[in-house]
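Okay, handing you the structure first.
The full complex has more chains than appear here; those shown keep their coordinates.
For clarity, chains are labelled A and B in written order, and residue numbers in each chain start from 1.
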Amino acid sequence: MFSTAVVDNLLSAPVLAFVVAALATSVKGDIKLPQGLYAVLSTYLLFAIGLKGGKGLAEAELGDVWQPLIAAVVLGLLTPLIAYVALRRLGRIGVIDSAAIAAHYGSVSAVTFTVVLAFLDTEAEPTEPFLAGLLAVLEIIGIIVALAIAQRSLRGDDESNWGDAIAEVVRGRSIVLLLAGLLIGVLAGPKRLEPVDPLFVGLFPGLLTLFMIDMGTVAAQRIRDVREAGWRLVALAVAIPVVNGFVGALAGSLCGLGVGGTTVLATLAASASYIAAPAAVRIALPTARPGLYITASLGVTFPFNIVVGIPLYYAMAKGLT
Amino acid sequence: MTTTERQLVTIIAESVLKKRLIDDIRRLGATGYSIGSVEGSGTGGRHTGDWEGPHVRIETIVRDEVAERILEHLVERYFTNYAVVAFASTVRVARPAKFD
C-alpha cells in the first residue's frame, strides 16, 4: 500500500531522472545539462505553476480559499519555529546557523511541489486548483519569520541587510514569476489560456523531468558535503520535514482540503527552499555557513522528500482526512 | 599616440552580491563597469554550481584613488563572509577623462 506508492513515485519519470542523474554523477558520469538550461527550466516551471494556480483561482470561490490560506499562513509561522527550536536544542547549532537553516524549512521548494502534483496525478488523486497560491504565500512568510528570529537574537543591528533580504525575496525572480503567472491565469482564465496549454500544461512533466536531471547532479555534489555537516544535522534534515509534514497534513485536513490538497500542503510544509532562501540568507546572515544550510536543504531534505517523503505525506493525508 | 595610465579593478564574486557591488563601485567613484560571468573554485572550497549560478566578474577602469577605495571597501565589507576575489592592475587608456 505505502510501499506501492513509494514504487509508483520512484518509477515516475521525474523522480527516476533525479535518481539516475544522481547515480551517474556519483560514478563521475557527465550528465550535467548545458549551462543556462537550469535557469530556463526553473523560470518555466515557476511561471507554469503560477498559471495553473491562477486558472484554478479564477474558478474557485473565496469560500473554498480563505481557510487553506489561513492554514498556509499558520504553517509559515510554525514550520520555521519548529525547525529553529529543533536545530538549537537537538542540533546544538548556533543561533545564526539555526536561524539560517530554519529559514529554508520555513520556505518551500517549488520543485518538490511540482513533483507531488505529478505523483498525485499518477495516483489519480484530485487536487484543489488554487494550491499554487498557497505556494507563493508560504515561500515568503517562512523566510521572513526565520529572518525575524535571527534579527531579534542579533538585536537588529545591521538593519539594512535585513530589509534588503526581504526585498530580495519579494522582488526575487521566483516569487515574481510565480505571482505573474497567478495574475495572468486569474485574469485570462482557462478558456483564453487554451492556446498556451501545449507549452505550459502539455510539456510540464517532460520539462520537469529534464530539470530533475540537473537537480540530481547538483544534489549528488552536495551529498559529498554531508560529512562536513555532521550526523546531527543530517538526522535533523530528515526529522524536521517529517514533523513539519505531519503538521502540514494536520492543517490540511482541519482546513477542509481533500486527500490530494492535504498531501500537497503537507509536502509544502515539509519541503525546504534552496533558491529563494539561500539568496535571502546569504544577504541577511552573511556569517551563517552555506555548507550547513545548503547541504541540509538540497543535499538531504530534497532527495528525502522526493523519494520517501511524498508517499509518506500521502499516507498521512489518507489517515487524517 | 598618447595614452594615460588608469587602474583596472577586477572583482570576482558570488552572484548574489552583483547588485550591491555595482552600487558600491558607482558610489566610490567608478564611471562605468563591465560584467561577465565565470565559474570557479578557491580556498572556500565551494564550487559554483547550478543552484546558485556562476560568479560575476566585474571590471571597472578608475583613477588610482578610486581603485584604492574600492579595494579597501571590499576588504572591510565582503572579504570575511563572502567568496570574493579582487585585484588591480595598471592599464593604458586613450581617453582618460571618460574614467574620471
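As a working rule, contacts are C-beta pairs under 8 Å (C-beta built on N, C-alpha and C of every residue); 3 or more make two chains touch, one makes a residue touch a chain.
Bear in mind that the values here come from a model prediction, so they are computed numbers and not experimental data.
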Subunit stoichiometry in the structure file as a whole: A x3, B x3
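Here is the rule we use: only the chains that are shown with their structure count from here on.
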Residue numbers on chain A that touch chain B, as the complex places them: 35, 38-39, 164, 214, 217-218, 221, 274-275, 278-279, 282-283, 286-287, 290-291, 294, 298
Chain B residues touching chain A - in the complex, by the definition given at the top: 14, 16, 20, 45-47, 49-54, 81-82
